[in-house]
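With one protein chain removed, the remaining protein chains of the complex are shown where they sit.
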Amino acid sequence: MSTLAQQIVNGLVLGALIGLIALGYTMLYGIVQLINFAHGEVFMVGAFGAHFVSLRLLPADTPWYTALPVMCVTAVAVSVAVAVAVERLAYRPLRGAHKLAPLITALGVSILLQEVVRVFYPGATAPLAFPRAFPDGHLVLGPVTVLWTGVLALAVAPLLAAALHLYVERSRLGRAMRATAQDPETARLMGIDPDRVILATFVLGAALAGVGAVLYGIHYTQIDTAIGFQNGIFAFTAAVLGGIGSIRGAMLGALSIGLVKSLAGQYAWGGAQYDYVWVFALLILVLMFRPQGFLGRPERVRA
Amino acid sequence: MTLVAERLFMSFGGLLALDGVSLTVPDGGVVGLIGTNGAGKSTVLKAVSGLLRPHRGEIRLRGRPIHHLPAHAVLAAGVAHCPEGRRLFAGMTVEENLRLGGHLRRDRHVAKDMARVYDLFPVLGERRTQRAGLFSGGEQQMLAIGRALMARPALLMFDEPTMGLSPIMIRRILDTIALLRNQGTTILMVEQNALAALMLADHGYVIDLGRTTMSGPGTDLLADPRVRAAYLG
Partner (left out) sequence: MTSSFVRDRPVTEAPSRREPRPAWRSAPGAALVLLGALSPWASAVIPGGAYPGLATLQFFDAPYLVTGFRLHLLLLGLAALLPRASRAAGAGAAVIALVHIAFLAALGVLSFGGPVTLAGGALLIWLGRREPAPEWKLPSRALAWPILVAAFAALLWAVSAMLTAGGQSRATNPHGGAEFLSFLGFAVGLFGILSAYGVLSWLSALAERHRAFSLTVLLACAMLLPLTEAGTGYWMTVASTIGIYAATAIGLNIVVGLAGLLDLGYVAFLGIGAFTAANLAHVVSFPVAALAGAVVAGLLGVVVGAPTLRVRGDYLAIVTLAFGEIFFRAAQNDIGGLTGGANSIPGIPPITLFGQGFDQPVGGLPAGFLYYALTVLLVAGTMAVLANLKHSRTGRAWLAIREDEDVARAMGVRTGRAKILAFLVGATLAGLAGAVFAHKLGTVGYESFDFSESVTLLAAVILGGMGTVPGALVGASLLFVLPEKLREFSDYRLMLFGLALILIMRFRPKGLVSS
């Protein structure tokens, strides 16, 4: 019983972190029908940016309540800069090209970013210890213990998702995003510049991924260049599971993915070595039998 | 002249859709564009609004060339295009659709204009928080017109605004367009319903196979036996 509860909580924490990546996937796919493989790497470079600023630029005795915000801002800045560069240089020239072209380009960008970090970031050929920019220790709830970093993730991720929801629902830019997702041609007749909407989508998604990267790093305490790809695929699965285009769906989907991985690792055949396999199996089943996801209509950004 | 389009050429993969169409819309005038299905009417409007880029030819709005502008910049320049089939944002409310119509507006009169639209179409005002997809065809057309008006355009273009509507609704929409005309709005209107278009229009053009085959004052065209034979059955 206590193992079950513990695994549920572990799964939810992982899910919350994946959810922050999934939000970017769901928005972008909703608007341009692009699986931006590189979004996972945008998350990954954010983590390395935070790692860099904390180890190289901040004094060693910086208290966590200073270090954490600085790391978050850096991660967001790095993620956003990379995402914008990728959009401008790689994707924008391909608007209107054959449908495989953007997908293959996305794959290329993903590999390029991973490899650039692996080769040029000092020490990145092996996993790196992430700075502990949050109080150690854990919250004890009956049989369950949660690291404070986990509590932070569980609090922040849904909060950011809700904020994004409100922004997309209420703001002028959010309205333009929804309009572009629903009917890009008519959106242009409303004076909406699709390039700006797409860029804004990249920026929003990258910012959330950047925050997620820091939360991920402090919770799991180490990062490597593969965290983007793996978690990116999970996040994409989550976005599809929740109904691609749906912000709430992405968060719910991510929490479910986290649960599946955690519980399958504990209880399913093969144990922890096969937990990924179960997530991928779930992914295949969802794509095959319910591509519109749990929350209804496909391919629309809805808040 | 509000709009001058000169010798537009446009083809879709070898198929010539516009074969040298020219037309002008005078300030405050209503111009009707008639022709059979597939004649190229919608393509003309899309070329003007920047959804399509003509391969050759020139389009000027109040003397300023606009044929090289992307669609969103054409709207900013002052052309609103109310597209064929209405193309509302079905998942959004009436109010959101209207706000999108005025998306580029930064002035303080947006609220006033929205009130004007609700005055023009009270049914929209009553149901402003309902989703556009739930409305009947006529109501959707009203919303589409209102959405176009929200941009405060120098030129308002309608593509088959009466398509698929009941006779009562057709009457209602045409009355509205007449009202806009009387308020001095410059209008370019595409209609398959030639009678309605030519009754409303100061000037009409007949398009066939991407070419202007006839043009003249609306009443003259109405009287022309060839037009009567071909388009008024």
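Per-chain residue numbering starts at 1, and chain names A and B are given in the order in which the chains are listed.
By our rule, a residue touches a chain if its C-beta (ideal position, glycine included) is under 8 Å from a C-beta of that chain, and two chains touch if they have at least 3 such contacts.
Small disclaimer: the values here were computed from a predicted structure and weren't measured.
*Asks:* Identify the residue among B:Leu8, B:Val30 or B:Leu51 that touches the chain left out of the display.
*Replies:* B:Leu51
*Asks:* Which one touches the absent chain: A:Leu112, A:Leu173 or A:Leu199?
*Replies:* A:Leu112
*Asks:* Considering the complete complex, identify which of A:Trp148, A:Tyr276 or A:Phe294 is in touch with the unshown chain.
*Replies:* A:Tyr276
*Asks:* With the full complex in mind, choose from A:Leu58, A:Ala90 or A:Ala268 the residue touching the hidden chain.
*Replies:* A:Ala90
*Asks:* Could you please point out the chain A residues that touch the chain left off the display?
*Replies:* Per the touch rule, chain A residues meeting the hidden chain are 32-35, 90-91, 93-105, 107-116, 119, 184-185, 188, 194, 198, 229, 233, 236-237, 240, 270, 273-274, 276-277, 280-281, 283-284, 287-289, 291, 299.
To be clear about the criterion, only the chains that are shown with their structure count from here on.
*Asks:* When the centre of a chain is set as the mean of its C-alpha atoms, what distance in Å lies between chain A and chain B?
*Replies:* Inter-chain centre distance comes to 43 Å.
*Asks:* What does chain B use to touch chain A in their complex?
*Replies:* Chain B reaches chain A through residues 49-51, 70-72, 75-76, 80-81, 83, 87, 89-92, 96, 99-101, 103-104, 147, 151.
*Asks:* Sort out for me which residues of chain A touch chain B in the complex.
*Replies:* Residues 172, 175-176, 178-179, 182-183, 185-194, 300, 302 of chain A touch chain B in their complex.
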